[in-house]
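Note that one protein chain of the assembly has been removed; the remaining protein chains are unaltered in position.
Note that the chains are named A and B in the order they appear, and that numbering of residues resets to 1 at the start of each chain.
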Amino acid sequence: MPESVVHREPVHRDRDVARESRRIERVLIGVAIFILALFFFAPLAAVFYEAFRKGVPAFWKAIADDDTLSAIRLTLLVAAIAVPINTIFGVAAAWAIARFDFPLKSFLVTLIDLPFSVSPVVAGLSYVVLFGSRGYFGPWFAAHDIPVVFALPGIALATTFVTFPFVARELIPLMQQQGVDDEEAALTLGASPWRMFLTVTLPNIKWGLLYGVLLCNARAMGEFGAVAVVSGRIRGVTNTLPLHVEVLYGGFDLAGAFAVASLLAILALVTLVIKTALEWRHAEELAVKRRH
Amino acid sequence: MKFASFYPASPLPGFRLALLATLAWIGVIVLLPLGGVALRSGQIGLEGMWNIISQPRLLSALKLSFGLSFLAGVFSIVLGGFVAWVLTRYEFAGRRFIDAAVDLPFALPTAVAGIALTALYAPNGWIGGPLDALGLKVAFTPLGIFIALVFIGLPFAVRTIQPVLAETEVELEEASATLGASRFQTVTKVILPPLIPAALTGLALAFARAVGEYGSVIFIAGNIPFYSEIAPLLVVTKLEEFDEVGATVVAVVMLLASFLSLFVINLVQAWSRRRLGHA
Partner (left out) sequence: MNISRRLSAVLLAGTVALSASTAAFAQTTLLNVSYDPTRELYKTINEAFAADWKAKTGQAITIRASHGGSGGQARAVIDGLKADVVTLALAPDIDAIAKQTNKIPADWQKRLPNNSSPYLSTIVLLVKKGNPKSIKDWDDLVKPGVGVVTPNPKTSGGARWNYLAAWGFALQKFNGDEAKTLDFMRALFKNAPVLDTGARGSTLTFAQRGIGDVLIAWENEAFLAFEEFGHDKFEIVVPSLSVLAEPPVTLVDGNADANGARKVAEAYLQYLYTPAAQKIIAKNYYRPLDPAAADPADVKRFPTLKLLKIDADFGGWPATHAKHFVDGGTFDKIYTPGK
């Protein structure tokens, strides 16, 4: 997972033996910017260029299309399910792991990390294996008329899987670093456990929590591979935004595909801006050193 | 109760609730589905699994996925280390902006990255065009997959190396210089060694993510068996050929790779904590 770094200004020295000459430095900076431009800015620019190539009216037409609007609604809905669930359980996991010692703790941490490295396609497949018609639980759910795969619950589950570690991963190092003094003091002063959690723990971790929720949300809205396997691609019903991009792309509607893609790119940019703002303002309240 | 025997001695409340909630959450969301995959693949027995795994086409796809992911990880580390160096050591206009932009691949949906990279690197794209004129084909070749994987892996590299680099003491470099070392010697003997654990962690993270990556790769991969077909695509292909068990077998192989990467990450970090006192 992405980890920010506490923003420390570069070290300034008057006479610097531990430094390259100004000229080399400029070349190195130039090369670094070139690399990032090539890898990061060019794709982003391509998205917006293609989105507006046929003009603003074509762009709006693609966005205001019924199927696009329904994809936006579904995407928001899926995020509104997956993100709160992962937030609540992420806080619980962080509390158990950062505040207590117990056997096999590091194993539990590894398990929490697992969805980062599991292929999204495998994640989607695993829900088909469980809830598909031929799956282990599929027939039971079908008999009770509860749709899972190829409907909202399946899409929400697959999204929950891939966004599972974000909140916990943000909070664990932060809470470990903050220590238990504040909370113990609150208890000593007679606060109930809930009161302690709400008035001491939560305010302490709020920025880290927000940071985790933000990343969780970005991934939830943008997931493609896992959702593609369980969606069924019914236009206007089970197409999320990233799937709708693919649908339009396949419909010879390149401008439309990139218009919808640009919405997701804007989401990414907004995420980055908020994230960066959080890091600048609340650096000391976010974990200083995080693993990944 | 057995549970009570490892109940921790802490004055803080809520351990049981939090742990149970965590275990339930992991159980339902992660372990149950992955267990289902493992169970389904085991249906055909070890020999049946081996017959699928040993198919040359699958082996070749796995080799491509693992090989390219590793190469992309190494390349990301080199490039990312360099970017991290520039970001921590030099002051220049737009530094913070660049720093923030490094996380773009984390936030950008993979399908968007996929179609954008394909548009860029196709023979008629902004970057693919000039390269094609030079005889270098990127989109729909392993090189295209490599580019997409570097896009995915680069932020992992930068973000694991950057904090360690920010912590290295410039005094050490000054001492090195004072003792007569050239700048090159200082860089290779003083600056680089402490970065190794972070670099390895970054490599393992980038690798783990790249092996399973689908959305950003599938548009730019050519899907030619034995040449540009990636392992996650075979999961989908097998599923679409109505061979669910085959798909789960491929999935299990990829899951083992994920476990292994995480294991390596933990090992490296434990090792670096012991040796260098930080992770």
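Criterion: a contact is a pair of C-beta atoms (placed from the backbone, for glycine too) under 8 Å apart; a residue touches a chain by one contact, two chains touch by 3 or more.
These numbers were taken from a predicted model, which means no experiment stands behind them.
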{"item": "Contact partner of the left-out chain, one of B:S65, B:S216, B:T237 or B:N266", "value": "B:T237"}
{"item": "Residue among A:I35, A:V237 or A:L269 touching the omitted chain", "value": "A:V237"}
{"item": "Residues belonging to subunit B that touch the chain removed from view", "value": "55-57, 60, 118, 122-124, 137, 139-141, 222-226, 228-229, 233, 236-237, 239-243"}
{"item": "Where the unshown chain meets subunit A, residue by residue", "value": "73, 77, 80-81, 83-84, 87-88, 128, 131-135, 138, 142, 147-150, 152, 198-199, 202, 206, 209, 232-237, 247, 249-252, 254"}
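Convention: only the chains that are shown with their structure count from here on.
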{"item": "Interchain centroid distance [CA atoms averaged], subunit A/subunit B, Å", "value": "16"}
{"item": "Subunit B-facing residues of subunit A, complex", "value": "1-13, 17-20, 25, 28-29, 31-33, 35-36, 38-44, 46-47, 50, 89, 92-93, 95-97, 99-103, 106, 108, 110-123, 125-130, 132, 134-136, 157, 160-161, 164, 180, 183-184, 187, 193, 196-197, 215, 218-219, 221-225, 228-229, 241-243, 245-246, 249, 257-258, 261, 264-265, 267-269, 271-273, 275-276, 280, 289, 291-292"}
{"item": "Subunit A contact footprint on subunit B (complex, rising order)", "value": "6, 8, 10-15, 17-19, 21-23, 25-26, 29-34, 36-37, 39-40, 79, 82-83, 85-92, 94, 96, 98-117, 119-120, 125-127, 150-151, 154-156, 159-160, 162-163, 166, 170, 173-174, 176-178, 183, 186, 201-202, 205, 208-209, 211-215, 218, 231-232, 235-236, 239, 244, 247-248, 251, 254-255, 258-259, 261-263, 265-266, 269, 278-279"}
